[in-house]
Every structure is written in C-alpha cells, then in structure tokens.
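Structure incoming, see below.
A single protein chain has been omitted from the complex, and every remaining protein chain is retained in its original position.
Labels A and B are assigned to the chains in the order they are written; within every chain, residues are numbered from 1.
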Amino acid sequence: MTGRSVVSTDQAVRTKAGERRAVLVWQIAFGLGALALWELTGRVFGSTWTSLPSQIAQRLLLWGGTDLFRHVYVTLTEVFVGLALGTVAGVVAGLALGRTQTLALVLRPIIVTLYSVPLVTMAPLLILWFGLEMESKIVLVTVVVFFLMFFNTFAGVQSIDPLLVTTLDLMGATTLERYRKVIAPAAMAWIFSGIKIALPYALSAATTGELLGGSYGLGTLLSRAGSQFDMTGLYTALIVLLVIGILLSEGVAFVENHLLRWRHVAE
Amino acid sequence: MEPVSAALPEKINFSGVGKTFFVRGTEVQALQPIDLAVRAREFVALVGPSGCGKSTLLNLVAGLLQPSEGSVTYDGKPVQGLNFRVGYMTQKDTLLPWRSAADNIGVSLELHCRSVSKAERAERIAAMVDLVGLSGFENHFPGELSGGMRKRVALARTLIYEPETLLMDEPFGALDAQLKLVMQDQLQRITQDRKMTVLFVTHDLGEAIAIGDRVVVFSGRPGRIRAIRDVTLPRPRDVFRMRFSEEFSRLHEELWDELKDEVVKGTDI
Partner (left out) sequence: MAARSATSMRVRAGDGQPQGGFTALVTSLPGLIIARLLILAVFLLFWEYASGTLISRFWVSAPSAIFGMLVTWFTDGSIWPHLEATLLAMGVGYLIGCGLGVGCGLMLGFLPMVQRIVMPYVSGLYALPKIALAPLLVIILGIDIPSKIALVAITTMFLLLYSTLDGIRDVDRDLVQTLRLMGATRAEIIRKVLIPATLPWIFTGMRVAVRYAFTAAVLGELIAANQGVGYLIEANAGLYDATGVFAGVFIIVVFSVAMTELLTRVEGRRAPPA
C-alpha cells in the first residue's frame, strides 16, 4: 500500500522506520548496559548476593550439558497437560451451566466463592493427596485453569448477540449450521482469550507446586539452589523461567494474532 | 416503466394487527390494531417517529414475533414460525465479526438450503461487492469498516440470496447524505429488476417518497396508521433530481403536515 504513495508519506514512512531502528538500538544498548553494570558492580563490590552475568552464562552452559532440559520438560508438561485438561473441563462446564440458568442461580454462591479464592494456595493440599511428583502439579494447574476457563466461557455464552443467530436463522440455517457459523466461531474467541489469560497462571501454579517439593522442574531447581545458597544457580534458574514465560506469552500472542485477527482490527 | 399494477396479488396482509409487550409486569402497547395490505412487487415505505412500532411490524412479517391480536398473512397464509422467504436487514448491522466483508456477504450461499457451487458463490459475491461499491474492501473485517460500509455489507448480504421480500429497518440511517442517495438509487433498481416486494422503515420522509410506491405515515406510540399516500412518480426514478419535482414537493408538504405533529409530540426522532 505504501509502495505507490506520494513522496511526502513515503518520507514519513521512512522517518518512522528510522525512528523505530533508533529505538531498537537504544533498547539493545540499555540491555547490554544493564548487564555490563551488573558484571562491573559485582566484580568491584563483591558478587555474593548478585552473582555475575558471566558466571550465570557458564552455569547455563554447564546445566545445558546435564539435566536442565529435563527440568524444563517437566515444567512444560505440567503446564500443557494441566492447561489442556482444565480448558476442556472448564469450557464444557461453562457451556453447560451458561445454558441452564436455574442451576447457575442455585450454585451462584459456590461459584462466587471459588472465584474469589486464590486456588493456587491449595497446592499443599493437592501435594498431600497426589504426592510430590508431576501428578499433583498437573492437578493444581488443571484446577486453576479450569476455573478461569469456566468463568470465561460462562460469561461468553451469555454475550453472543442473539441477533446474529436470528439473522442466520432467517436465512434458513439449520441448528447444526447455526452452531458452525455463529456459536463455534464466537466461542473460539472467548476460549482463546481464556487460554491467553490462563497461561501465565498455569506457569505460576506449576512453579508454586514445584517450589513446594518434587525432584524435577524449574521450581525444584530454584528451591534446591536456594537451599544451598547457590546464588548463581538461583539466578540461572530464574532466567530460564523468565525465558519460558516470555516464549509462552509471545507464542500465545502470535497464535492469537493469526487466528483472531478480526478482533484486533476493531481497535 | 409503469408503477406496479394494482392487479398483482396481495403479498402481505395485516388485519387488525396489534402488539402489546410486557415490560416488568406492566403492559406497553407498541402497536394499535392496524390494517394494511401489501401487494407483490410493491415498495412500501413506513415512516414515523421512533418507537412507533414500525420495527415491530417487520418482526411480525419475519415471524420473530407473534401478534397479540389480529393476524398477519404472507401469501394468504398466516405467518407461523420463521418466514424464510423474507430477507431482513435489521437496524443494527448483524455482521459476523470474524468473517471478511466478502465472506459475510456470501454466508447465506454456504447454507445447505441455499447452497451453490464455490465458483458461483465467488461470482455472485463479486457482483454484489461491485454493486454496493465495496471494491477493494472485500477482505476487510467488519471491525475495519466504517458504519456506512458495514451497512452496505449488510445490504449486499441480504440481497445476494434474492429473497422475494425485503424487510429493511432504517437501512440507510447511518449513511452520509450523498451515499444515501446512491444507495437509494441502487436499491430501487435492484428491487425493480428482481421483482421484489419491499417493506422499508425510515424516519426520513424525503427518502420514503423518493423510493416508495406507497408511503405509510405512523403516529407516535402506540403506533397507528395516520395517512397512506400513493407515489405516482414514474420508475425508474432519478432520486437525485426528483426532489425538485412538483409532485415530490406536493407529497412532501402534505405528508409533513401529518408527520410534524407526531414529531413534535414525540420526544425523540
């Protein structure tokens, strides 16, 4: 579109691109500067508490050669299995209860209660029931995700514009076509936004469970390093977790931008 | 072309049709009992202040509502359940936000009961896009379109499956003055060509006269018919110039006298 535009806009586009490049340079400079400052202050004033970026990099290489990937694998498995189970159950329950108003009315206090309680604090109970390994963390993630997806779906079902359905009905759509052309695409939108909301919670729940105990997982790695006062190990594990957090949130944003492009263009 | 012959059969008939709603336990009469007959291929414009029950009339023909009294017949048979022979363009454009303009326009042709080949669908969508002047915007989502463009998508979507009767609820209300004229012009051409029957709700008297074969003026709530006039201006009409014609001015003046009391009475229009 910009290719054939008049000179002035062309220039505007070019300066904008130039500005963006300048910002990117500054961003990288800021990051590198912060790292350099960290390294420098650590070397000058001692690195007992802060460790050093260079030591962290070495540790990362060392762990990369041993079982870092197993820890990552365990954490991600807990996140994704829990996410899948919780999403399916939450959507089904949300659809069911969203359509039976009476039951929803009676169960309202329970729903409200469960909504206000931070369910991740149930971790010790679940560990008591399901043990220290992956099972308890998967259950924890499932429970947390379930309720988020449930509320999202419950609200979503009631937000479908009945006029959209009527319009298709008047064209002669069958019940199946009504589901395929209106309900399902609309549901996709809220299910997806639910997953986007639930993903950070899932990672947080898995980490919490692992911090409380276990033999593998990034949370376990963290608590082990912590109990040995191994600052370098602690920072290394935090950085790995940080990268995973970023990748997950970027990944879901990327998928959303492609699947639900129509929602973004409205703004 | 001559105005639609009075000999054509009756398409829609309202006899003693009234509608009462219950709003939080209290009865609200939306429509006083009215009688109105619409012939096949006739273009009837309903004009009146907001909240006078014009939309209720359309809902009754579409079978979305049942009358509280009297009966609505379509082709001589009472309307029961949804009336699949009408195309309904509601006041609010009910576009599917996750479909592009073109896919919205073609949605009816994907349905089993109206299904056509993919090639034919693409061809008809292209023709419609062209007709309503949306070329270049086929792949935009409703969220990317202006209010006027969305209205045009909704119009194209209603026209594409060529329903024999069109129900239109203030379809051009949101458009700017020029575009409105262009759309009126296209609408009268299409409905003439395809021999459609039209019930057209508007609050713009000029628009009603410009495109209607008959103008029905409604009073404010509860709705009731205040005046009915035939518009004998020949078709196809030039909606751009006809506003300066003598008959247009005469009708406008005459009907405005009927309408203005209602407008003043009604708090909103």
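Observations, loosely collected:
Just so it is clear, contacts are C-beta pairs under 8 Å (C-beta built on N, C-alpha and C of every residue); 3 or more make two chains touch, one makes a residue touch a chain.
Only a predicted model underlies this, so the values are computations on that prediction, with no experimental measurement involved.
Considering the entire complex, the omitted chain makes contact with A.
Considering A:36, A:62 or A:117, the position touching the chain not shown turns out to be A:117 (whole complex).
The omitted chain makes contact with just one of the residues A:91, A:127, A:143 or A:195: A:127. Interface with the hidden chain, as seen from chain A, comprises residues 23, 26-27, 30-31, 34, 49, 101-102, 105-110, 112-113, 115-118, 120-125, 127-129, 200, 203-204, 207-208, 211-212, 218-219, 222-223, 225-227, 229, 231, 234-235, 237-238, 241-242, 245-246, 248-249.
Rule of thumb we're sticking to: only the chains that are shown with their structure count from here on.
Averaging Cα coordinates per chain places chain A and chain B 48 Å apart.
If you check the complex, the residues on chain B that touch chain A are 62, 64, 82-84, 86-88, 90, 92, 94, 96-99, 107-108, 110-114, 140-144, 161. The touching residues of chain A, counted against chain B in their complex, run 161, 163-164, 166-174, 177, 181-182, 185-186, 188-189, 260-263, 265-267.
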